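Of the protein chains in this complex, one is absent; all others appear in place.
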């Protein structure tokens, strides 16, 4: 095992332990105490297990989990950013169908194995995107009658 | 430059104003939604679906109403959303449950109160009733109260949660009979509370008249009393609490109706207040409601406003002791 996963393990289990400690702190201080009986029991076990895991990570004895390679992080980053912007900003602001269509097209293009210079592949991606929009609209707006937030364009 | 911006903004306001005025005349132009703060299949959801089924008719609103459910925390989630996030454009309606939301607003911790909403019309009144299992030794409220007197705090009875109609009824019963009871709120609502009674987990329970009526038809429970001013058409043989000597009024009756968020344009409120009660009075609606064992009680906007104000006063007094 190289050092990269080991440090990653320390960070990940450290974050989990930090969440655990915060939860436990809130559980033991918040009012009304009766409503926090159950969170107290859970958070105690949570903290014990999380510290155990963190300790193992510090000692480098973590057995499972492969961590993330630098290539994987490079590959993930653009897609993840697009997805997060889509969910946390665009869906509400631009409207579900508009935002989904744009995101869909960007993601399909970003991760398309075909070279981006090829005209044929652009046409193919546009057709796929149109098909996706049609299916989503048919399923959610027409069949399931879901009221999505108002669209910006229509 | 400043003038230009001012002129532009005035023009813009004029435009939107004109559009709004125009919109009110033709309202409603698109389908509407009715937010129900309980899950699909619950009594409120079920009744809301029935009373809105004729909304699309020409003599009603001319546009269909879709039900959307926002359940959670005894209705708090849905009403919080309705008070803070729902658009006040007349296309977002909400179902209210009295006394639930008023009691919750008195208890605190929520973002709404009686003045966050504008009532439109009331469709139903579902009184709370006291039920016991079919094989229970109790045959009247006097038996229940005597047992409670012999075992202070030992009479367990279920209800749908805290600060809902059932809880109010329980508090009223404790106060009127002068006994201490063990109210066990159920996390699964009225259905869970009814199961607890039938299964014998508790000695009795407060439940909705409509659900209790069904359970009695199925031979699973006895109904000992109604928490209302008068006997109910569905249960003409069951006496009210008042008749059995307990000074309990109709504060716990679960009124259900339609409201809109505060800030909805007045012309839209007026139009809804005029049409919605007639929509509830439709014969097909009444037939389905009766078939489902759900008591109807249609009230117009003015009557509902009065009822809300009266409830708020009673509940404040009742909950002050907690």
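Each chain carries a letter (A and B) given by its place in the written order, and its residues are counted from 1.
Here, a residue touches a chain if its C-beta (ideal position, glycine included) is under 8 Å from a C-beta of that chain, and two chains touch if they have at least 3 such contacts.
To be clear about the criterion, contacts and distances are computed from a predicted model.
Per the UniProt record, the absent chain's protein name among "Carbamoyl phosphate synthase small chain", "C4-dicarboxylate ABC transporter permease", "MoxR family ATPase" or "Pyruvate dehydrogenase E1 component beta subunit" is "C4-dicarboxylate ABC transporter permease". For the chain that is not shown, the touched chains among those present are A, B, taking the whole complex.
The omitted chain makes contact with just one of the residues B:70, B:256 or B:271: B:70. Interface note: of B:27, B:130 or B:163, the residue touching the hidden chain in the full complex is B:163. With the whole complex as reference, residues 33, 39-42, 45-46, 49-50, 53, 68-74, 76-77, 80-81, 104, 107, 109, 153-156, 161-163, 182, 184-188, 191-192, 194-196, 198-202, 211, 214-215, 217-220, 288, 290-293 of chain B touch the missing chain.
For chain A, the residues touching the chain absent from view are 8-9, 12-13, 16, 19-20, 23, 26, 30, 32, 34-36, 38-39, 42-43, 45-46, 49-50, 52-53, 56, 62-68, 71-72, 74-76, 78-80, 83-84, 86-88, 91-92, 96, 100, 103-104, 107-113, 128, 132, 136, 139-140, 143-149.
In this section, only the chains that are shown with their structure count from here on.
The mean-CA centres of chain A and chain B are about 39 angstrom from one another, to the nearest whole unit. Looking at the complex, you find that chain A touches chain B at residues 145, 147. Interface residues of chain B facing chain A in the complex, by the touch rule stated above, are 33, 66, 68.
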